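Here it is, the structure in full.
Partial view: only certain chains, each at its native spot in the assembly.
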Amino acid sequence: MRFAVPVFPGSNCDVDCIKAVKEVLGQPVEAVWHQESDLDRFDAVILPGGFSYGDYLRTGALARFSPVMEGVQKAAEQGKLILGICNGFQVLLEAGLLPGAMRRNDHLQFRCSIQSLRVENNRLPFTLDYRAGEDIRFPIAHGEGNYYCDEETLSRLEANGQIVFRYTGENPNGSVADIAGICNERGNVLGLMPHPERAVLDWMGSEDGRRLFTSMLRYWEGKSDVA
Amino acid sequence: MLPEQTTTVWEPSPEKIQAEGLYRDMGMTDEEFEQVIGHLGRLPNWTEVGIYSVMWSEHCSYKNSKPLLRRFPVEGPHVLQGPGEGAGALDIGNNQAVVFKVESHNHPTAVEPFQGAATGVGGIIRDVFSMGARPVALLNSLRFGTLDSPRVRYLFEQAVAGIAHYGNVVGIPTVGGEVEFDRRYEENPLVNAMCVGIVDHDKLQKGVASGIGNPVIYVGSSTGRDGIHGATFASEELGEDSEEKRPAVQAGDPFMEKLLLEACLELVEKGILIGIQDMGAAGLTCSSAEMAAKGGTGIEMDLDQVPQREKGMTPYEIMLSESQERMLLVVEEGRQDEVRQVLDKWNLPSAVVGRVTGDGRLRLRHGGEIVADIPVNTLVDDAPVYHREQREPAYYRENASARPEEALADQNPAQVLRKVLGSLNVASKRWVYQQYDHMVRTNTAVRPGSDAAVVMLEGTDKALAMCTDGNGRYVYLNPREGGAIAVAEAARNVVCSGARPLGITDCLNFGNPEKPEGFWQLAQAVEGMSEACRFLETPVVGGNVSLYNETRGEAILPTPVVGMVGLIESREHITTQDFRQEGDVLLLLGETRAELGGSVLEQVVTGELSGRPPRLDLEKEKKLQEAVLAAIRQGKVRSAHDLSSGGLAVALAESGFANGLGAEVELDTELAPALFLFSESQSRVLLSVDPQQAEAVQELIASHGIPCRPIGRVAGDRLQIQVNGQQVIDETVAALKAIWEGALPCAMNPSSTN
Amino acid sequence: MYKATIEVRLKPSVLDPQGNAVKGSLHTLGFEEVDSVRIGKTLEVWLKAADEQSAEEQVEAMCKKLLANPVIEQYSFRLEEGA
């Protein structure tokens, strides 16, 4: 399974995502410069965290116009797996690949901590290896993770099982319905504020992130077997 | 479109500058002005006076502190680069070096806390990557007034937000630091930022201009009028007119910094650079002059080529601007295009602004005319040096007879423990560090909250431990002892996390050196630090001096800050302060005496600062550190915590917080319970060890000649302490933790009810 | 040359945490008569255009494409000539 990690000016978790794929899956993974628009050679895309274009204007707003986003759009349409982490999630929202928008954390501070989450939907390519309703711990690190969508969108998300992760305990940013991560209707595009790639080794404080990556691989292997 | 000129330019003639003494406004003395005339053999013009005044400011020339800094040990088997470059470098094996430095941004923070603190972080990051190193961690050391003042809350909140913002955007984890509050920092807060980087030996860069005819390339943000005379500003007392100097504050762009960082490291990787230096204090002036001086060359620049943000900037303004996120590069003639390609890829503005020359002069052109022509060595090597007068202050003599220990002996331990844990100098700093991304780059093995932070060295089994430490109260009471303690405590913190201390960087935050009492404090502190560094074999490989930290004649507490780096040989050795297992045996290493001068207990109970600080026996300190490290390396230690602020009682409580574990402790002592529990005697460490190993560890420690006694065990969810058979403390860990965790958020949000 | 002053605001239905925080601070400072605060962005964009209509079309397009996020924001602008 070949992974692409697009690098925007200001991305800073690109290397972490690459390390995690190598560490957990041992699969080929490549950094792709934002000027490149052809992602056909990849099976999955991970949009990394960071501050693309300084997060100026709005988080993710300037990055979405990078050529590489054409490739991401196409890959999403082809049903390939797209994972947006933190800033990557924000880019997916701005690009319209996921519904809703991001606001500043309600307490107005940047927040870095290890947070408890519940896996709300374990039938997705990204969550196969979790149990339904399982409590897990992922680190967060963001100033704008206060997810917003209108009522109508929210009920649609709920009804379709598109809310993938929710904060349990304290909501660290004020997001609507304690949302930490959502997917598209088809289930092949996931965006989340917490950082699974920061929770893959014993000394990191949690290893719960590993299974997000192993799920992706298992899903892909299953699909390729059929094909 | 460039914004219209915002100030009218009025440049007095050389004769007028001399006749009216206008150089004094730039912080230059009459004698210094005479020296400039001597060096030039004529009267300097306005631009030249500006250049001399910033180059000869304390910030750039260390004219007051140089004779003292020579006392620091700067050599050792691991030293690859001592003081003198952007940052120091120490060998850590595998052909790798650790590069690190601390720097102050005190005055800018007092004036504009968010940008002031943020640009402090930006500057220190550039210092590290200008050495060719990839920055892997940030730390800081902060001092503010007490939080009952809304102004101080504003300053503190904004400074922390600024530090957080800059590091978070660039994507370097902020893994540690320290914060203290004292009313003596009310008008003059301290913001010291430290950056740690990693580089392969052969990639280590220098800020040097060599090769006559080679191009000098400017890269990064365009030059604006911000921060003009920042270096001079940093070298003056903050007075009533600091408000007027406000334009001297720069705004930072961490996004630009990230691009600059990646582009410069790409150039380093390609091996194209001959010299690289960041434009920090005194901007283009300092970087060009220093690079030429180090290369034994000259530099000629055409200021019209310098990318500018505002219209109509004068040579004076261009040379003295402290606009952020700018670097100066020297490359081999003919390789400009290669450089250009990399810089363009990162979308960075750049321009060839000059050439290296062979005549040893800094020559500047503007509008086709020569506007400055100065022998480089007179700017760098011939800066004045002052041997200031020292005088032992009266307070120091008077304190000799003060005995805070007597007044504090009969305090109730349970009551004061609550007070101490809820006092802001001991309370959890989570409110601060949860605003810092401390995990980006996924190498942070020990996050903020333990004695030292630990960052993994990718691709090896090793790790780096690092911390910052300072104690203005001890240093005030006895600068020599206090200076030594700052080094010893930093080393102890690093040892407790499983590392061998390698070396330090330091920032000397003091008052006005022209006052003999102030200079005495500085000299004594440097003496104490030097002695400790020599003893502990931790050379000083870089640092920074920030003097004139005074407002209306009142100085801050003298505050040398030590940034220490240590090497952990195997990740198996990584140790934290947290209790891990019920039943583990608690061992107290070192001797406890009645020593409470400058302690937290004194501060909390009496609010005074009196007596003498704890004594430090460097011989014992070294043995203690060797003993602890040996025990850790043998895999026999579950947790290690050095005893510092608040002594044993605080160490016991803190060690239990992370995992909600209590302890049952029994102590026999001749001291009053409060004295024993809150004494801040040095060279002490608390270990928890597997009961099976307890005896072996005791023997090992004793073989190093260090007293070691079992004082109880990790147990339950209460902290229970008996002294001489009497229960003096019995509290749930949860209740103590609530006090400790709640104090800072509550102080920052005084109107909230929760 | 035209100067467009573009105001981008949160839609009234979207909560404004920053505005609320500022309101709280104003109350603490003694400005108790403050009833509510909303915070938006002002962008000043200088651009060349053949005439006012073409300037207007361009600015409208910029807002739609980039400057405002229609999920949570609304915008309005005014144009001036010269400067």
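Per-chain numbering from 1; labels A, B and C assigned in written order.
Everything that follows uses one rule, which is that contacts are C-beta pairs under 8 Å (C-beta built on N, C-alpha and C of every residue); 3 or more make two chains touch, one makes a residue touch a chain.
Quick caveat: nothing in here was measured; it's all calculated off a predicted structure.
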Full complex expressed as chain labels with copy numbers, beyond the one copy shown: A x1, B x1, C x2
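Keep this in mind: only the chains that are shown with their structure count from here on.
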Gap in Å, rounded to a whole number, between the CA centres of chain C and chain B: 41
Chain A and chain C: spacing of chain centres that average the CA atoms, whole Å: 30
Rounded Å distance between chain A and chain B, as computed from the means of their C-alpha atoms: 36
Sequence positions of chain A contacting 2 or more other chains: none
Residues of chain A touching chain B in the complex: 9-10, 12-13, 15-16, 19-20, 49-51, 53-56, 109-113, 139, 141, 143, 195, 197-198, 200, 203-205
Of all residues in chain A, those that touch chain C in their complex: 57-58, 61-62, 65, 93-94, 99-101, 103-108, 146, 148-150, 174
Contacting residues of chain B [partner chain A, same complex]: 161, 164-165, 168-171, 253-256, 258-259, 346-347, 433-442, 445, 447, 456, 571, 574
